[in-house]
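Just one protein chain is left out here, and the rest sit where they should.
And then chain A:
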Amino acid sequence: MTEKKLADWWNESHGSLYEKLGGEAAVNAAVDIFYRKVLADPRINRFFEGVDMEKQAAKQKAFLTMAFGGPHNYTGMDMRRGHAHLVKQGLNDVHFDAVMEHLGATMKELNVPDELIAQAAAIAESTRNDVLGR
């Protein structure tokens, strides 16, 4: 594939995931469900103590938009910077796994087909090393 074609393929395949999931409406439907699961999980909710819930919800929305293949401008560097203070507090794979679990369960709850859940999970998974600062 030429570089141009590769770029088109990337855009189409990723654009189509976002479209198949239902775009912004899907993110809006998912964000409160997802954030509720995260906050209720004793394995990870200490990382969210004392943060402004509204700002946090907006960040969760940005994360879901990215995982759903939607438009975003986050770089690996942003991910590192944004989580560095949490890595210092002990953020590790166990916590990342817990978030992945909630992502899958949220989509399941919204009756998203398994193959699309797998695609979103793969996008989220691709941020693991940056989030954990490795």
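Just so it is clear, contacts are C-beta pairs under 8 Å (C-beta built on N, C-alpha and C of every residue); 3 or more make two chains touch, one makes a residue touch a chain; residues count from 1.
Just so we're on the same page, contacts and distances are computed from a predicted model.
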Among "Monovalent cation/H+ antiporter subunit D", "ABC transporter permease", "4Fe-4S ferredoxin" or "Oxygenase", UniProt-listed name of the chain not shown: "Oxygenase"
Selected from A:R46, A:K59 or A:K108 as touching the chain missing from the view: A:K59
Hidden partner interface residues of chain A, rising order: 24, 28, 31-32, 35-36, 39-40, 53-55, 57-59, 61-62, 65, 70-74, 78
